[in-house]
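Of the protein chains in this complex, one is absent; all others appear in place.
The chains carry the letters A and B, assigned in the order they are written, with residues numbered from 1 in each.
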Amino acid sequence: MQMHDAAEPLLRVRGLRRLYGRRVAIDEVSFDLWPGEVLAVVGESGSGKTTLLHSIAGHHAPDAGSVSFNAREHGHVDLYSMPEGRRRALARTDLGFVHQNAADGLRMNVSAGANVVERLMSLGQHNYGNLRAQAAEWLERVEIDPLRMDDTPLTFSGGMRQRLQIARNLITLPRLMFLDEPTSGLDVSVQARLLDLLRQLTRQLGLAAVLVTHDLAVARLLAHRMIVMQKGRVVESGLTDQVLDDPEHAYSQLLVSSVLPT
Amino acid sequence: MSTAPARDSHVNFAYLDEHTKRMIRRAILKAVCIPGYQVAFGSREMPLPYGWGTGGIQVTAALLGPRDVLKVIDQGSDDTVNAVNIRRFFQRTAGVEVTTRTQRADVIQTRHRIPETPLREGQIIVYQVPVPEPMQRLEPREAETRKLHGLAEYGLMHVKLYEDIARLGHIATTYDYPVLVNDRYVMAPSPIPKFDNPKMHMNPALQIFGAGREKRIYAVPPYTPVESLAFEDHPFSVQKWDHPCALCGATDSFLDEVITDDRGTRMFVCSDSDYCNTRQERRQNEAVPDKENIHADA
Partner (left out) sequence: MSSPVLQIENLGKRFTLHHQQRAQLPVLDDVNLSVRAGECVVIDGASGAGKSTLLKLVYANYRPTSGRVVLYPGTSQELDLAKAPERTLLAARRDVIGYVSQFLRAIPRVPALDVVAEPLMEGSTGGEAAAAAREEAGRWLERLRIPSRLWQLPPATFSGGEQQRVNIARSMIKPRPILLLDEPTASLDAANSRTVVELVHEARERGAAIVGVFHDPEIAAAVATRRVAVSQFGRNA
């Protein structure tokens, strides 16, 4: 991980605010994210963490504040000042988004192989043989048997679907990934496999990631840094082990002490 | 040939009222200005159900003038039920001259084929379209496909072709094969066989597509590049037959397979009946040369 080699943060979030009607979903959220860092966003349901994730991923413009990203080609760009086409193009190359429900992030009625290489085809790669070879390579990397390349995700288990989502996103080697509760709903052993994969890939690829999770064990395993959200605001932030071992805010203490011992 | 039906004077020329025709013409103009782009229009109730060519009929109705000559074909033939009925419809509502000869027509309305005889400048060919959206199977949400067209995000089209090759070893789509028009919009050319796709490219005639149920019109103006989508290592190719046409001997036309008896005897004949008949006449005339026959094709 080239952590302090970069001169500029990869993602810069300032004063982010979003409203649903008159209800404040998130307010005054600011942080920087540097290449290679994994940031966990924790909090209970309704804390605003998913809203935050979608706002910084470019899916929904905030009502106040800014999100800027250090893109490979263009340098620092404000995600919401650019035309929608460019933002969508950026989302296909430099960014990745893994949905909580794999069906939201995959084409369920299309083969696994096509799911993996779709981004490449959008970018103009039109050699079937090459595409198929790349699909096989990435399926292997996420521990899916390449022989299943022509099956649709409808025939895959939950864990396999999540791994397929990851492959689909990583194939363009994005620099920043957004993960929305990637392990929720999965069996413990399946979770372990997925987490191990994420850990390895983030390290190998020097990925930065923002990970929304309600599971503190997942945060401890994957994330370097953590922010705790309550009612739309960040109540505490720090290194993951700092927040989990020495929580200062009342709500953080409540969260940490509520975890059942194993 | 039976006598032409009489012009029904209770109905406006070509059935539609003039305001509707203007609305459709505006849509057509827009479509011509943006080749391959689907223009929404206020599709009217027509005296036949959706799925029978209401879109094509509305386009033809908006374009037809009293001195125009109309040809109507269905699967290449002037004689099928659909073609016969639509032709009669325009004879009754517009009283225009009709023909089976591709060369003589000003407006050709077609379902599922492009005539073999090359078209010329000044002709208009109107296609009947069931589903105007080429990505509909993979992305049923119109809000999404509009965005994809608007941003020229066509990865999904190649997903479809990829799936075909993965499943069947080759691109299985043999009709309504998607094309890129003027290097910008991907278009569904209607269920014509892919054999006909090359005819759309740089065609001297004006090509207009009408979908009545889906309420869309799109167009390819004359001399516009039209390219069939493919992969580098699976290039676009057209169907070929091992036999020539059993009736006229053509080796370059789209052939229909006809079963002639219970034992499965089959023969291949041109789908384009005008083309086939013209060739047959020419062959007969060549067998008996006569200076009168020089004018036989006129």
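Keep this in mind: a residue touches a chain if its C-beta (ideal position, glycine included) is under 8 Å from a C-beta of that chain, and two chains touch if they have at least 3 such contacts.
The structure presented is a predicted model; accordingly, all values stated were derived computationally and were not measured.
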>> As a test of the contact rule: which chains in view would the missing one touch?
In response: A
>> Among A:Glu37, A:Asp94, A:Glu118 or A:Glu181, exactly one should touch the missing chain; which is it?
In response: A:Glu37
> Given the full complex, what residues of subunit A touch the hidden partner chain?
Replying inline: 1-4, 34, 37, 192-193, 195-196, 199, 203-204, 220-221, 224-225, 238-239, 241-242, 245-246, 248-250, 253-254, 257
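Simple rule for what comes next: only the chains that are shown with their structure count from here on.
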>> So the centre of each chain is just the mean of its C-alpha atoms; given that, what is the distance between subunit A and subunit B in Å?
In response: 48
> If you look only at subunit A, which of its residues touch subunit B in the complex?
Replying inline: 84-85, 88, 107, 109-111, 113-114, 117-119, 121-123, 126-129, 131-132, 149-150
>> Can you tell me which positions in subunit B touch subunit A when the two form their complex?
In response: 138, 147, 150-151, 153-156, 158-159, 162-163, 165-167, 230-234
